[in-house]
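The excerpt is restricted to a subset of chains, each kept in its original location.
Every chain is named by a letter (A and B) in the order it is written, and numbering of its residues begins at 1.
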Amino acid sequence: MSFADTKKPGLSFASDYMEGAHPSILQRLMETNLEKSAGYGLDEYSESARAKIRAACAAPEADVFFLAGGTQTNAVVIDSLLRPYQGVIAAETGHISVHEAGAIEYGGHKVLALEHQTGKISADAVSACVQAFRQDANHEHMVMPGMVYISHPTEFGTLYSLEELKLLSSVCRSNHIALYLDGARLAYALACPENDVTLADIAALCDAFYIGGTKCGALFGEALVIPQHDYIPHLFTMIKQHGALLAKGRIAALQFDTLFTNDLYLHIGEDAIALADRIRSALGEKGYTLAFSAPTNQIFIALTKKQAEDLSEAVDMSFWENIDESHVIMRIVTSWATTSADVDALIEVLS
Amino acid sequence: MSFADTKKPGLSFASDYMEGAHPSILQRLMETNLEKSAGYGLDEYSESARAKIRAACAAPEADVFFLAGGTQTNAVVIDSLLRPYQGVIAAETGHISVHEAGAIEYGGHKVLALEHQTGKISADAVSACVQAFRQDANHEHMVMPGMVYISHPTEFGTLYSLEELKLLSSVCRSNHIALYLDGARLAYALACPENDVTLADIAALCDAFYIGGTKCGALFGEALVIPQHDYIPHLFTMIKQHGALLAKGRIAALQFDTLFTNDLYLHIGEDAIALADRIRSALGEKGYTLAFSAPTNQIFIALTKKQAEDLSEAVDMSFWENIDESHVIMRIVTSWATTSADVDALIEVLS
């Protein structure tokens, strides 16, 4: 029940980064393998991928960079957007708040953690945080809120509605702070019937965001999008300084070029959502309790420790958190690569 | 009602750093003014002050450094004690958590904030935090608790009992993490009848602490004490790197040499405590509500906003926090320099 636990039961639902890449990505890597191209994202595949992403986001001026992973993308953006006296507002459960080993503080910035509602924060809470800072007699001795970090889907698999995102954006813009969206699992939002937020909405409402590749069909990689050109000056150099500049930029770019060909990215999460829905139904029918309600590819089940141990013999899940001495929350995750047969076998195991 | 508010009513109880220094300190600065001495704390006055502090703390091997202020002392100690993957546990209300403008994060470290009880944190809460980290399946992706920061008196004027301090020390030592005590107002603890913690106790139970001068009778300065020699390697250089090494170290040292002559430091806060007690009694008699109970030189009064405004016309207090739309907490502080006449006048004003 730990990242260090490599014993594998027959069924694997521990995360959405267990497989390689969508076959069409490997196909194109093969086809282009011995071509020679410029480094550092200055090649034609990078340019092509950027063009397709700009089109998909209806953001014709956007700056687009391809990085290797989410934590580094978050650190680069937050470090680049904040001034040294500023911090970043995030849910107390946000990835940057708890699971990035202090990467934001390593860059010199405080995470200003707000209470979450199933992984989300509200425009009202952001507004209250900013106003509290401004009205505090001692605010010049405190860390100024300089931007807002959200994830969509959140770490709890929940989604912001378009209305919620508009309110957040409005609060940020009226307070002159940036809004940044972590889209590590964005494909699973875009494929989810409950979702009413499009890529174009995100580009219109956020100042920076990334389109996740690692968990959404790529071997690795995230596409960082800054809708307004040069909104972050010298971002290329900031990426280099953070050790996040890929020498062979085309390897990441080609993957996004593929994912943004024929709208693959918009559909790649559909099976994962449908299969997660099947699992949720089966769990309900079999009397399991969902720890909280979330419509995307992550499912959180409240179990007794005994149940969790028994189930773990057959299914590789991931431990989420302890509820109390005798109950835990376990997470089951589907991905673009999960098959109906996998889910059949899982449902079979649920007794 | 802000730090920026320089209009001064007749009576000043806004903080304990409003006056200059104890007269005996100025006297000695005058007497020694034109002597020549080595810089950077390598002079005989620094050596003398160190010897007196070691004796007062029953810590004959202690390393002692004199710095200019509390925030820089906290930053130096925390940066020096932590490894890059570690953070510091503190009360969510701790000075380092809220009122140092992100100085700890500037140094690359996360403040792991715990709920407070009137400014204090318990050994149990520290233990739970450390255990939660260790038992978390994902702890290698998280910030490891590396030390504990407490203040005595706390920012709320409260005190740790010797028993509480022993428990904290025990938890820290059994978990191999350092315990650091911020003694910005330590003289007011040592002068307080409720206090049962001596300098020797602190030196025995903590791995680092500072004896506050700025708020306790010095023009400026804090004496950083590391009871175990060389516990923090190259601390001199770390102090320099943080811009905290005083060229004329003797100016700070001479002040501590004076404060630790004839036990002045142990008694310098006595009047402040007695006068604060008089104010607390008067407030009680006149029907005011204390926001919370604290035995040292800080008094926190719950007032309606109207009351706060009216009272502020006559008395310079400091704003502490809003309770709700119509109520606030204001702080009244006495110091080593507060006189009976000041307090008479204040009590007169309280209606």
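We take it that a residue touches a chain if its C-beta (ideal position, glycine included) is under 8 Å from a C-beta of that chain, and two chains touch if they have at least 3 such contacts.
Keep in mind that what you see is a predicted model, and the values were worked out from it rather than measured.
Participant: Tell me how many copies the full complex contains, given that 2 of them appear here.
Facilitator: 4
Simple rule for what comes next: only the chains that are shown with their structure count from here on.
Participant: What whole-Å value do you get for the distance between subunit A and subunit B if each is reduced to the mean of its CA atoms?
Facilitator: About 42 Å, centre to centre.
Participant: Of all residues in subunit A, which touch subunit B in the complex?
Facilitator: 1-5, 84-85, 87, 98-102, 105-106, 108-111, 137-138, 140-143, 318-319
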